[in-house]
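Down below is the structure, laid out as structure tokens.
Of the protein chains in this complex, all but one are displayed in their positions.
A and B are the chain letters, set down in written order, and residue numbers restart from 1 in every chain.
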Amino acid sequence: MEKLPFERPVINKLSAGMPGKFGMKTHISPVTHIDQVGVKELTGQYGSPLFVLSEKSLRQNFSEAKRAFETRYPKVQFAWSYKTNYLNAVCSVFHQEGAWAEVVSGFEYDKAIALGVEGKHIIFNGPDKSRDDLKKAVNNNSLIHIDHFDEMYTLTELAGESENKPKVAIRVNMDTGVYPVWDRFGFNYENGEAWDALNRIMMAGKLELVGLHAHIGTYMLSASAYGIAASKLAELAAQLEKKFGHVAGYIDVGGGFASKNTLKGAYYSGSDTAPGFDEYAEAIAAALVNSRIKPANMPLLILETGRALVDDAGYLLGTVIANKRLSDGRRATIIDAGVNILFTSFWYDHQVNPGQPVSEHTEETTIFGPLCMNIDVIKEAAVMPVLKKGDRVVISRVGAYNLTQWMQFITLRPKVVMIDPEGNVHLIRDSETLETLTSLEKLPGHLKQFRL
Amino acid sequence: MILPVTVNFYENLDSQPAGRMNKLNITVAVTGLNNIDSPGPGVPVIRALRESDFFNVRIIGLAYENLEPGIYMPGIADKVYMIPYPSDGVEALLERLEYINSRERIDVLIPNFDSELYTFMKSDKRLGEMGIKTFLPELAQYEERHKANLSGFGKKYNVKVPGNFELFSHSDIQKIPSGFTFPLMVKGKFYDAYTAENKQQIAFFYNKIAAKWGLPVIIQEFVRGTEVNVVALGDGQGNTIGAVPMRKQYITDKGKAWGGVTLDDKNMLELTRRIISETKWRGGMELEIIKTASNELYLIEINPRIPAWVYLAVGAGQNLPEALVRLALGLDVEPFTSYKVGKMFIRYSYDLLVDIGQYELVSTKREN
Partner (left out) sequence: MRLKKNIALSETGFVFDPNTGDSFSLNRIGLEIVEKLRHDKTDQEILNELLENYEIDKASLDKYYFDFVSTLQYYQLIDDTTGHREFL
């Protein structure tokens, strides 16, 4: 007789409370495949934990965003936000789709150049650009978004040393009805500082003003705030037209579009509340079209959205190390993927699914990572099917920021693979080895020997 | 002895529906069966529908927790199903409703919790495809009347409202403008309201509310006066189908009415009609109003659903749940023109006896 599949025996105490933390036990369906490639095969071949990126999703998200904006506005250009995920494979997918590069440091700038992005297709943002960085950017005709007056003066100096007239935009911060206002970056709109900066650039004549930029925040759940940002930038462009007869070639509304992750502290699921590309596009395009800018001078619209393009294309696969019962009877599940590689678990209530078929029965558990640190909590309150040691879990929507903010801490960082649209799996970043880390270290001679 | 008096607010008098011989058979699904000390409106809505002269209803109760009294009360729900919490997302809910609908053929669904309305409004189209009708506010109406947006609402529709300030983080407590003087109200996005006498208390309530209902937490000016309420129904075209004002006579420690009496107050009705006409409100609503000593009316909250005390309105002559179901079904509804003033309700508790087997069914089979 064939043996029956085994599930760990479970007993759950029924809570007889009124509306509490856990609702009806919803059936959590397993995620056994990513783009038709088995989770079991992936971890079998590449180990666990493992980051998996879906090229198909990256391209689909991009074309979805592109369609949303291009159907509403005539001139649209995307620039891939390197800091969101600067793995070469990911950047290259977006560059193949036509996105420029948006970088915020000399390191990211060099990475884009090394990948083959032409200088004129690189937008250089951020408060930290060294004199050397700026010089390089000026020589390459890159688009430099000025963050503060000190940078403006450095650029003015450099303009005298280079054959190229620096191509610049200013970053504008503003009140869009969403708080906190990110007023530490760029020049303020409401107090007139932005208009002042534009006047100085136009009067001095050393810099070529090619655009206007704003980046109003991150994980913005309100599409209308972008409408306000776009109309304020458009108003500046209209004033430039009027006073100097100068046409700002582009308006860059930055990024910050939300993905479908659920923020901690939010009551509803992120998949229900996050606006789609269409809503953002509608707000922004309407603001530009209805602005005072002359129809013949309608600027190029640049978007630097990162998270919304890459988040749901990324998965983190992990394996159950152990099940425990805590002193108060609560269940604990320990997996091999910790907060050191899943930074976003600090602000998202990530979706965690089992990686193999499961029964209907669920239990309440807390999912911990493997670190010897009390803060290593992947999901505080999860209602999970019964998992046993060796079972796989799939954490969804992890493509943004984790692969740039992850830490090498206690353990080595794992492999990253990308599944191409034909279903072939490519290793795009190898796991670290002891050698990777020790090769950077220098041990002073007098410390080389010890006896215990 | 004083008897309740019927007052008419329109020239054309009494339009009470006459008793019908052939009632229409329909199936209505209702949430909010938590008839506890802070009751949901489900049970009173069901009572109202059961008393309809127009419909013969089969009631499908939808419950979140296995101890909601409405699950077990005789004569309330014909059948009860457990459904997932709104925070689990639209997909989980629709999947469950599809299952329920495949067995029950629901005609109309009446959600009764603030926290679930958003989810149901988002699902309106899919529900329609399943053949389930609702009569809910538009998403824009719903958003506009949010506690956090009350100042803007007041300005837009020229309604007096207390000043409010949103807290998105603990440190925002220090940023409350100096114009706000204690005592202040501290309110949750969906439920819960506390009076704070100082910043320490605000901090305490902030934590309590944020943990339960998320952010923002709303600080509202405390307006001195008497709290009065109106239950009303808008047809979505700007017409007020019905409206009954009430004064709470006794309020529990949870801030809920334990007794109330219908009022004769033309100003309150006028304010209600103006709000419904200008917002083109669609569906049931409850206005929470403070009437000051100088008879000024401050709108403090609009609840975008039927309140738990709706049965008082039914008793006073306006079966608003029945009218809502008629609107949902696309039937013509004549506005109510009168109600009885001096009709009272007094809540009471009652120990219902059930066998553990019933609890077992709800807990394990998720239906009863």
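Simple rule for what comes next: contacts are C-beta pairs under 8 Å (C-beta built on N, C-alpha and C of every residue); 3 or more make two chains touch, one makes a residue touch a chain.
Every value quoted in this text rests on a predicted model; they were computed, and no experiment measured them.
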Q | Residue in contact with the excluded chain [from A:Ile11, A:Ala114 or A:Met203] | A | A:Ile11
Q) Quick one: which of B:Arg103, B:Lys156 or B:Lys365 touches the chain that's been left out? A) B:Lys365
Q. What chain B residues would touch the chain not displayed?
A. 356, 359-360, 363-365
Q | Sites on chain A contacted by the missing partner chain, in the whole complex | A | 3-14, 16, 323, 325, 329, 359, 361, 386, 388-389
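The criterion applied here is as follows: only the chains that are shown with their structure count from here on.
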Q: Could you grab the centroid distance between chain A and chain B? Build each centroid from C-alpha atoms only and quote it in angstrom.
A: 40
Q.
Touching residues of chain A toward chain B in the complex: what are they?
A. 14, 16-20, 23-24, 26, 179-180, 265-269, 271-272
Q. So in the complex, which bits of chain B are touching chain A?
A. 34, 36, 64-68, 82-92, 96, 115, 118-119, 122, 168, 189-190, 210, 213-215, 363, 366
